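One structure, as structure tokens, below. Some questions next.
One chain of protein is taken out of this complex; the other chains stay put.
Think of it as A, B and C in the order they're written, each chain with its own count starting at 1.
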């Protein structure tokens, strides 16, 4: 019998697929639902210090092979998020995703998430469409180091850093996380993108810019994980365009110890976790991989 | 009557769509065919100093929304390429794409292309899968400046620089081109990518890494052109995932004076140029754009 | 699916409501909705109020900036839309009674034209009754209710519905309107012992079941809904009670 169990740093998961931050994870009850669909953990919506309505509509559209979104990190703020976390953590493992402008913000938010029962925190160093947050801090290795170090001293739960693929220095950013004591890296966030509507001669999104996700980005994400695996010792969590077991297997073989699913919760539905789990099990059975760990990084050999 | 004429720096084109480098442009006769399909110019395959077989097969595969390739810059070398250029330049405007490891290589190759009748040279500073070439030089602003300056003093035809989107410093790279006297920038080349086949537990491509092209990358390319337009004064040529008039219009409105089509020559066929030209004309007619120039960058207003 | 369509016709439904008709190839089911871009202003959800082959329509009540801007659109203007989204009604649940309250009538009209089932159109006054012509040309029994009694039954939609359900056996009530009306519809159906399918509204961003902003309990109104039947409604603790704002904060109705 094969096992879908995996561990990422200190965290043990029964199933290797998590809900990616920002998808069906802004409220307690919707996170609970995702566990029952077969997610091994849920990463919460990225939460900041204050309530944030996000960018005005339109902030989302379908494109070939995926979505472009600029939600703008809507969230009720860390204080109100306590209630959602309480509901969700009763049902399964929740990773608290947080965003901030600098080390103090991140430390404060991480502390709250720890209080709320998060099993780990995920630092959003990579959102491509929020001014002053996300990838603006995440493409500067020294800033990344500072933030991760600060959060590490502020909490005792594992600290994950979610990285942007919109840079040629991804491996250095990964190294910065590792050197600062980060417990894992998560790759990738969305690709910087824009949609223009010719008839209206303007960008569609109210924020103009957005981020591309979905199957269109999968080969970019697999490459990012593969590259990170060649330089890092800490675990990697793969995300970007996963919608079936083959996609998940690609990320695992590239070097991921676990993976996250975002857009496919829309394109396929929350049932996507069940079908990925089933598909992975039969594949592992047939090809003789007893565990996720035994498959992790095998494409490097 | 609307006009599809456009000019990029010193170059006037009857039609705004060119064949992107690397697609049906390694031989004279195939370049000639592309003119008759409605291309306003053809950018040649990137040519280097010596004959190069490129990477071994497999070097190409379809993925959702596009292709991943690692051709590895196969080309017969600049000496033998004279003959192909002679055939092609008789039929229309040919932009000579070249790649090299540094300023000397690029200058020498550009000189040859000028001799062969190229109307401009396009410096490939962006191929994501050729060691020591392409994006390895193209993510270093000072190196980019040096190469562009060197080529500018070596030839009198316009010098275009083709940029990689695989970086967070794209605007700085664009500025480096402009400051060095470059006549135009071309964006984007492919996105760094990888495809792993789970059943065989290894990357598919012989080179392991490749570049993603096709409709999957269009929102990334449109964003790149939009970003470049906000900082640059020199013309921009848009490329990445264009397969119909709407795609072309997105790039033009984002700031492109002309565009290139690559993958769609495979997915749609060489006829793609004809249908883009027709579609653009009727759109311009209906929406009152007398010229490509009048549409360029309008999404910024 | 994203698309740009051309408005063919604009129909005045009443003082504050207009129908915009356009050709759109998409397959749409009664009860589904689309997202309409109002450039420079907003993008908002709108029920598909007519489905006639490729011809589709939306029926818009001007209540704020975006809907007022849409009212300025004319035949020949373009709409950038995406969809269709949502589950739609199941029209195969026996003998139907269809109830539209105010602009909610738009959402149920394709169910009326598809089934020709008995229909109640309700509004505050006679001036708020919309789409009566379309309804009567597809259904033999179209009853009107107005709060002020200015036309038809003097009373609200739920009161008239109860009256009609006492006279004839219906298996399922299909309704759309203000949430308070739907809440009482649900209670009435429970008492009457019949099923219902109600079309709910929540603030929508993606419309496609991705962002999670429109959830009621653990269900996405945009994707798992907007139509919920009695069985599902029974599990929605937020139905009639509260909604989430744009930040995801809970806001109580009362």
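A few notes on this one:
Operating definition for what follows: a residue touches a chain if its C-beta (ideal position, glycine included) is under 8 Å from a C-beta of that chain, and two chains touch if they have at least 3 such contacts.
Just so it is clear, the structure is predicted and the values come from calculations on it, not from any experiment.
Put simply, the missing chain touches B once the whole complex is considered. Taking the complete complex into account, B:51 is the one of B:9, B:51, B:141 or B:293 that touches the chain left out.
Per the touch definition above, the residue from B:27, B:281 or B:294 contacting the chain not shown is B:27.
Although one chain is not shown, part of chain B still touches it, namely residues 22-27, 29-30, 32-33, 45, 51-54, 56-63, 67, 69, 71, 74-77, 80, 84, 197, 199-200, 202, 204, 262-263, 265-266, 269.
Going forward, only the chains that are shown with their structure count from here on.
Seen from the C-alpha centroid of chain A, the farthest chain centroid is that of C.
Distance between chain A and chain B, defined via averaged C-alpha coordinates, is recorded as 33 Å. Put simply, the C-alpha centre of chain A and that of chain C have 36 angstrom between them.
With centres taken as mean Cα positions, chain C sits 49 Å from chain B.
Contact with two or more other chains is made by no residue of chain B.
Touching of two or more other chains is recorded for no residue of chain C.
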